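The complex appears here minus one protein chain, its other protein chains still in place.
Right after this comes chain A.
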Amino acid sequence: MSKGEQFDNKSQQDDVRKSNIMSAKAIADAVRTSLGPRGMDKMIQTADGEVIITNDGATILRQMSVSHPTAKMMVELSKSQDIEAGDGTTSVVVMAGGLLNACSGLLNRGIHPNQISDAFQLACKKSTEILQEMGTPVDFNDRESLIKCTNTSLSSKVVSQNSSLLAPLAVDAVMKIADPLDNNADLNMIRVVRKLGGTVDDTELVDGIVFTQKAAKGAGGPTRVQNAKIAVLQFQLSPPKTDIENSVVISDYQQMDRILKEERTYIADLCKKIAKTGCNVVLLQKSILRDAITDLGLHFLAKLKIMLVRDIERDEIEFICRTLQCVPIASADALRPEKLGKADLVEEIGTSDGKIVKITGVPKPCKTVSILCRGSNKLVLEENERSIHDALCVVRSLLKRKFMIPGGSAPEMEVSQRLMEYSKTLGGAESYCVRAYAEALEIIPATLAENAGLNPINIVTTLRLMHANGDKNAGINVRKGTISNMMEENVVQPLLVSSSALELATEAVRMILKIDGFVPTL
């Protein structure tokens, strides 16, 4: 390294840090306007011309193809919040942006990055404690409060006017599959099925399974079966194929007849075996090797009055089997009556946009549930699905940590106030940094107010005053444009969402702070 560069080392480090902070902040600014119930949507046109309209922070960031490494870290940040809590993906990024802003101030004052980082860690620890104190325990059987939490999460989405339908739906779905001993819920056991057409109001919870494909009835098979006995087949109902190198050689005309007859008997036997088990509905897995079923197979199944749903994806099999409490059948020899699943009714239902197959009345106790998600166009439909996902996650976070705290930026303000006081007990740069951290948290109420078309300075200062006077639950009432008690307004959210957002944002900021060099290896 030449001498000149070495001398320049200090300023280079500053530059790297500054550029990192700048680009991360730019990402935070990009999603800022979509925070809160009055947040706006983003329209994203992807490289292949597809249009997405969304309000979900994680989705927006996932779609923006950013190349700057620290910007990518922000995207990752929202992703991990999505995995951990499922909601609050926008706030975590906005919060990180606020913290970074505070950092650049502190750095300009000449505080060493490590000192800032440690102080932030301390502040974060303290904040989670404060949050914990604010939390009210919630009983998982208390459906009302769960619905309240879900409502808060849905209020910022495009589908907010349907929250009265979707919130109870999400709560019921999670309650159904929840494992009370494990304090967790496997959201894979909730199958969200999208079907275009209808309106969001037609979204429904189905105690069973919904397939978006229609029943295969080319040969006139049944489309409605009561007291169904369902076989999940993983083998094909088509003639076996020879390997490419091999071929069947015939030299006589009688052999032609035999080939034809063999093909027919082979498939007829398969179908007869299926029928013998008493099965009357077949769910056939998609096959990549050869046709899952040929016309001949369709014909026989129709003759035996067996309803067929084809093109079942491989990854759906587990869910189906768990719902129907059956065993997938991988070969014709393994067909046994005890491997079949039972359901009261399997029927094909016409919707305004094609047909769907519904399986209802599945055996109890059933630990799975399907949600049939509807929307008048693709954009609304997808946003509906994302919102339902968020709502489900909110309920799950309540299951993981059974506490809820007020929403409407009350917790952020409270944490900010308490940290301010706490900072006074500390000394040196630490005190300074914790104070900056506390101030940075005010970005959440400020953004919320700004998005609602309110005066941020007015609102934030009033809010600060109320919290200083001990009004812990005071938050911004976006609907009325005033400040009120969030617990009374029923604006509540799970503790996990806020605490994980704080922790994740702090950690990401600390990591960005510690970077002082940027070495592109290309």
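Going forward, a residue touches a chain if its C-beta (ideal position, glycine included) is under 8 Å from a C-beta of that chain, and two chains touch if they have at least 3 such contacts; residues count from 1.
Note that in this section contacts and distances are computed from a predicted model.
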Protein name as given in UniProt for the chain not displayed, "Adenosylhomocysteinase", "T-complex protein 1 subunit alpha", "V-type proton ATPase subunit H" or "GATOR2 complex protein WDR24": "T-complex protein 1 subunit alpha"
Chain not shown: contacting residue from A:Lys125, A:Arg143 or A:Lys272: A:Lys272
Option touching the unshown chain, where A:Arg17, A:Lys42 or A:Lys148 are the choices: A:Lys42
Footprint left on chain A by the chain that the document does not show: 22-23, 26-27, 29-30, 32-34, 38, 40-47, 51, 53, 55, 60, 63-68, 71, 158, 161, 197, 218-220, 224, 239, 241-242, 246-254, 256-257, 259-262, 264-265, 267-268, 272, 295-296, 298-300, 302-303, 352-353, 376-380, 451-453
